[in-house]
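For this view, one protein chain was removed and the others were kept in their places.
The letters A and B name the chains in turn, as written, and every chain counts its residues from 1.
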Amino acid sequence: MKKFALVLVVWLSLVVSASAITSPNERLADPVLEARAVELSKKLRCVVCQNESVEESHADLAYDIRTIVRLQIKAGSTDEQVLNFLRARYGDYILLDPPFVWRTVILWTIPGIVFWIAAYLAIPLLKRKRRAKKKRLI
Amino acid sequence: MIVEIGHFAFILALAAAIIQAVSGLMPRDSLAASAIAARASMALLGLIMLAFAGLEYAYITSDFSVLNVIMNSHSLKPLVYKIAGVWGNHEGSMLLWILMLTVFGALIATLPTIDDPLLRRRALGVQGLLATGFIAFSLFTSNPFLRTDMPPLDGNSLNPVLQDLGLAFHPPTLYLGYVGFSSVFSLAAAALLTGQVDNNWARIVKPFVALAWLSLSAGIAMGSKWAYYELGWGGWWFWDPVENASLLPWLTGTALLHSLLVLEARGALKRWTILLAVVSFSLSLLGTFLVRSGVLSSVHAFAVDPLRGTFILMLLSVYCGGAFSLYALRAPMLKTIRLFTPVSRESGIVVNNMILVTMAATVLTGTLYPLLMDALGLAQLSVGAPYYNATVVMMAIPLFILMGAGPMLPWKRPGRWLFVRPLGLCAVIAIAATLISGIKGALPMVGFGTAVWVMASSLSILWVARKNITLKTLAMSLGHFGLGLAVIGMMGTMLWKTEDIRVLNPGDTYTVGRYDLRFDGVRDVFGPNYGASEATITLGAETLHPQKRWYPVSESETTESAIRLTALDDLYIVLGERDLKFGPDAWVIRTTIHPFVSTLWAGFSLVVLSGLCMLGYSFKRKRAA
Partner (left out) sequence: MKKSFITLLPLLVFVLLALLFADRLAAPRMNGAIDSPLIGKPMPELPLAGWPKDIKPPYIINLFASWCAPCAIEHPNLIAMQKAGVTIIGIAYKDTQANIKKYLKAGGNPYKAVLYDDKGEAAILLGITGVPESFAVDAQGIVRARQQGPFADADTINDFVREMRK
């Protein structure tokens, strides 16, 4: 699972980058902090919208949450702390990136499970020829 | 009067569908039954066309005695959107769905390439069964022809966000895809009933798969394009449950069209191909269920009604449950052929199918997981882009690597390793291109490299076959090349965009990327059914006009971004809020440059074109012995 987490981290930069920010005042001055804020906002669900992240949504509440994220990052909170702060008030629902806990084990391992089932079914298909070949030699 | 004729035709259609179903599925072998089934399907098509025409007439003439027209139209709407308004709501789109179903039924009835009359008859029977269920559903729970005694003066208008040509015609294209798979499903079920699945069946079913697949591809591409151009911030895929529902049959449909190649060429993968055929349409039905039952929240969901949801679930249980039961009973009887070699075209396709199916299973799990967690009372979860990026998008990488290599692998024998040299050359080209491009970061480099690899491989196949390029080769090369091109476009919009937000006073100039722009103020303008604040941005001799529109009838505001599309990139300008602190006419303008977006649409277009090529070569009668 650590591998998945690593993969997750690297892929954050490739999340579809749509943004609803319409005022330069919203952005933090420090580009590193701002980048963190944007990444975090992409992982937070706009709870009053239909399936958008806080970063993409034009809703008022999304604006409020973006503001809080930036305020907290500026004040020195870690990404974990900001996420937990919002999680404590909105529940896991606000996380677009489901946490890896016992409840979500199947969710995170389904690719592996399905692939191995498919492989288990497919491998016999690829082995037969050798047996047939053996027959010919005799 | 015309509307009443349409309504009556709709009711008669139910009878025609029942006749088609019964005559098609009746156990006794009978020529008369075949003829009845075929005629019923043509009658059904005619009746549904009449019904649809009746509803269109009501919309075009703004007949507000029809409830459906009141809810979804308005006299001020431009004609083309009145026409499209028919399918912009649950009831009307259901009628469109049924229309497509009957079109495919008629195709099954008339296509000369189907040389097995029993297969044809059984397929018509299944198709008739599908039509019966959906017409009943529509008549009893979602009748678009319902009237009111007191017609209002005007309608409630269509959602202004949907008043866009691309979006207006996105449902018919998409439905052609979804419903197209119904014919594949019917032919598969029919084959299970007759017990004959072989190369011939693959040949028969191919044009249907091609048509469904290319329509679905086009529909999804149109939806993405609309989202990108309309929603105002450059995103084109949101992993919304209903978007996922369209991706699912596309993934299994792609697996199916590859698996059919093996079935036709080698007579192998029978059970698997039939399963894919049944699953693809089941996934279409699942999508229908998700959109219309209210079980999932989504931008695309129609008005929520659990009663309708229950009816659809019952239909799903009969059709999918029935088909999967039939599969469980009959599939083991299909004679299997296992003549594969580890490194061959067939095994390449097997691995292709494995990856595609894993991707589909992952998307399905991600979409339904919140539902599962809520049902078990465990949690209220959200599964969004981060999950899919970590899983599905990652799986695309080995798929793309295979995509480049697969078409060069020979059928059957492992011996001839002739493909190693051209592949090696493609690999060198891919690596060189990645290094030259200056892209940094492991994953962006891998993404770019595999896209170039696929494109190089597709081109080299065309080069090798240059003296005699068949539609088949063209289909394969265009399809793969198009996907590679699309990936480059995807990476452009995600990784290399430039964004600039600033407050400007009229007359201010600013530079973003390679563009020198000047803000020339905002003024009020009026459209046919809206009022707007329109900004003017000058670029050289051209002007761009982003707007913020207000539609008074539906009391909604939308943002119309101004987009300047060039081959190299898209210049995307959005009008923000006024900022009086900065000046009396100061506004916030957000300018974004998305590189290579044109390659995204070009890539998708090539994919659709490849589907057309496939359609072109798949209308073969039985090949000479």
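In this section, contacts are C-beta pairs under 8 Å (C-beta built on N, C-alpha and C of every residue); 3 or more make two chains touch, one makes a residue touch a chain.
The structure displayed is predicted, hence computed values, not measured ones.
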| item | value |
| --- | --- |
| Residue of B:F289, B:F481 or B:W587 touching the missing chain in the full complex | B:F289 |
| Sole contact to the chain not displayed, among B:L79, B:A375 or B:A567 | B:A375 |
| Residue of B:S30, B:S75, B:T148 or B:S317 in touch with the missing chain, whole complex considered | B:S317 |
| Sole contact to the chain not displayed, among A:A35, A:L61 or A:V105 | A:L61 |
| Touch with the omitted chain, as defined above, among A:L28, A:V47 or A:I113 | A:V47 |
| Missing-partner contacts on subunit A, residue numbers | 47-48, 61, 64-65, 68, 87-91, 93, 121 |
| Interface with the unshown chain - residue positions in subunit B | 271, 275, 278-279, 282, 286, 289, 293-295, 297, 304, 306, 309-310, 313, 316-317, 320-321, 324-325, 327-328, 331-332, 368, 371-372, 374-375, 380 |
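Please note the rule applied: only the chains that are shown with their structure count from here on.
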| item | value |
| --- | --- |
| Distance between the centres, which are taken as Cα means, of subunit B and subunit A, whole angstrom | 24 |
| Interface residues, subunit B side, partner subunit A - complex | 231-241, 268, 297-299, 301, 338-342, 347, 350-351, 353-355, 357-358, 361-362, 365-366, 369, 373, 378-387, 389-391, 393-395, 441-444, 447, 491, 493-495, 497, 499, 501-503, 559, 574, 576-577, 579, 588, 590 |
| Residue ranges of subunit A in contact with subunit B within the complex | 4, 7-8, 10-24, 27, 42-43, 45, 50-53, 56, 58, 91-98, 103-104, 106-107, 110-111, 114-115, 118-119, 122, 124-126, 128-129, 132 |
